[in-house]
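Note that this is a trimmed complex: some chains were dropped, and none of the rest were shifted.
We call the chains A, B and C, going by the order they appear; numbering starts again at 1 in every chain.
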Amino acid sequence: MMEAMAAPTRSELAEGLSAAMAEIHRRGWCDGTGGNFSCVLKRNPLRLLMAPSGVHKSAVAPEELIEVDGQGAVLRGEGKASAETALHLAIVERCGAGAVLHTHSQAGTLLSQWAQPQGHLELRDLEMLKGLEGITTHACSVRIPVLANDQNLPKLSALAAPLLPQAPQGLLIAGHGLYAWGNNLSSAQRHLEILEFLLEQHWRQLLLQALAPAPSA
Amino acid sequence: MMEAMAAPTRSELAEGLSAAMAEIHRRGWCDGTGGNFSCVLKRNPLRLLMAPSGVHKSAVAPEELIEVDGQGAVLRGEGKASAETALHLAIVERCGAGAVLHTHSQAGTLLSQWAQPQGHLELRDLEMLKGLEGITTHACSVRIPVLANDQNLPKLSALAAPLLPQAPQGLLIAGHGLYAWGNNLSSAQRHLEILEFLLEQHWRQLLLQALAPAPSA
Amino acid sequence: MMEAMAAPTRSELAEGLSAAMAEIHRRGWCDGTGGNFSCVLKRNPLRLLMAPSGVHKSAVAPEELIEVDGQGAVLRGEGKASAETALHLAIVERCGAGAVLHTHSQAGTLLSQWAQPQGHLELRDLEMLKGLEGITTHACSVRIPVLANDQNLPKLSALAAPLLPQAPQGLLIAGHGLYAWGNNLSSAQRHLEILEFLLEQHWRQLLLQALAPAPSA
């Protein structure tokens, strides 16, 4: 359930998104030209601010961001919109998200592929879950949907759409990475850090459980 | 055994705490809006300087810190005090701590959950133990208490209180993270770095012991 | 298939290469004085700009770079050309590369040694593969050639030469590291980040596959 959005100016949004991408690259979550990042400029009609396709995300200046409409057409700025814009738009529409951050981290790539046969990755009993909107206790379990990867983005978006409203502000694409979102950019950044933390933690849990049984009282 | 505290000014304390939080976030120990951090402004009556609840700790300006009293009520500044303030206060009162740093690291989350059935995590025979106040040789063993996580902070604090005086300047909450403290901010930072180092080391020891027996002479 | 190169000035190339090396060191991919890095100044006759041999790559100023010819002789600047210049030249000639980045990362050193008996390392089914020039779907497999290490660089280069045109913009030398290249510096940087990501991912996949079977549906 998203709250009403605050209304930062276009240049505040652009500066915020540019800084968020640089920080996400610093952490190793969008190497190469991987990942994509957007935020909502306005809703009626829908306008997204996002990085152009195929650029390195470590140093995209605010003025290099492009503006796209609700069909993914570029209205302003230089460069193309990524094919993945379709999934950004689905998340904005289905979840009322104000920002969508799509990363290619080590843990996200690894566990999305590992959990794909099951169709979801379950995370439970950790305090960090409380960083996700609407969760107020560690004593819970969330299931991040995991979809098979597909280069047909309209098809992938159509498969994702019905899963989005129940998703814990995150969705995994197998062998590909994580989409995280929130009602505004800072909320999306919080959800991204929380979900990336939980993915890395799950990988460590799997190794530890296999190798070292917990000591008893 | 804590030494008499030096008396930095309020703005020195605020700048120090702000810088400490930024560094702790840089290391990945308080992702999302996880963790909380406080230091003692004065003792009679007790006043704590701390980050407001629910903010991202990477860039909290000194003037954004709040001041709370010995019951956790906010006396100055904008925002709410975290429910975890109760545990900060218990540590300040029981241990005479001048600063309390509460992190959500990978190793702290993982090993607190792993060791919870035993009620403590034992660390031994490492030179880095000497970074903890009062320890003068590696040839020793310390036990960090591990409590079950609970969203009822007054209850959790009451369970923690009797364990605090013997704790090695650190306490683990299962699946949640580490509380580290010291008689002032720099001492608490030292204890935090030492305990986080030792937790990460313990995780590596568990993997190595399971997979590769030490070579013999 | 390389595109026509843009034509930055000499000082733009030198600044770009200097900044690329500092970033590569920050990531821990060229510790000590390991690794070497070059880009093409012009093609007829061939001139390379590169770091002199034996210097630490974290802070090489643009004016400290040397210029070498197609036989690896230093034409300008102070210091010697690394013996590995022979392999840089082979890559430039065989692949039409505009920049060659040679790293000594943890995963590159580890997996090059591990995969050497097989003569290649196969990477497959990951979205990040699309960061490599010419790859348009995750549903593919690439084989990075792995050569035995040899201090005789002319011999090593002669062994590498026939493998280069089919190599996925990368080559591993066993127990030594990775060569990545591209038609210009930013393309080589993209390929380096992609290949280093995929190597680190492969190491994690090997651990996870051995320890934790994927959950079934």
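One rule holds in what follows: a contact is a pair of C-beta atoms (placed from the backbone, for glycine too) under 8 Å apart; a residue touches a chain by one contact, two chains touch by 3 or more.
From a predicted model like this one, the values you see are computed outputs, not experimental measurements.
Asks: Please state how many copies of the single repeated sequence make up the complete complex in this structure file, given that 3 appear here.
Replies: Full complex: 4 copies of the single sequence.
Note that in this section only the chains that are shown with their structure count from here on.
Asks: By label order, what chains touch chain A and chain C together?
Replies: none
Asks: How big is the rotation relating chain A to chain B when the fit is done on Cα atoms? Please round to the nearest 5 degrees.
Replies: Best-fit rotation on C-alpha atoms: 90 degrees.
Asks: Can you work out the whole-Å distance between the CA centroids of chain A and chain B?
Replies: Roughly 30 Å, centre to centre.
Asks: Between chain B and chain C, what is the gap in Å from one C-alpha centre to the other?
Replies: That pair's centroid distance is 43 Å.
Asks: Any chance you could list the residues of chain B touching two or more other chains?
Replies: In chain B, nothing touches at least two other chains.
Asks: Write out the stretch or stretches of chain A touching chain B in their complex.
Replies: 27, 125-128, 131, 136-139, 186, 189-191, 193-194, 196-197, 200-201, 204-205, 207-208, 211-212, 214-217
Asks: Along chain B, where are the residues that touch chain A in the complex?
Replies: 28, 31-34, 56, 104, 106, 109-110, 113-119, 149, 151, 173, 175-177, 203, 206-207, 209-211
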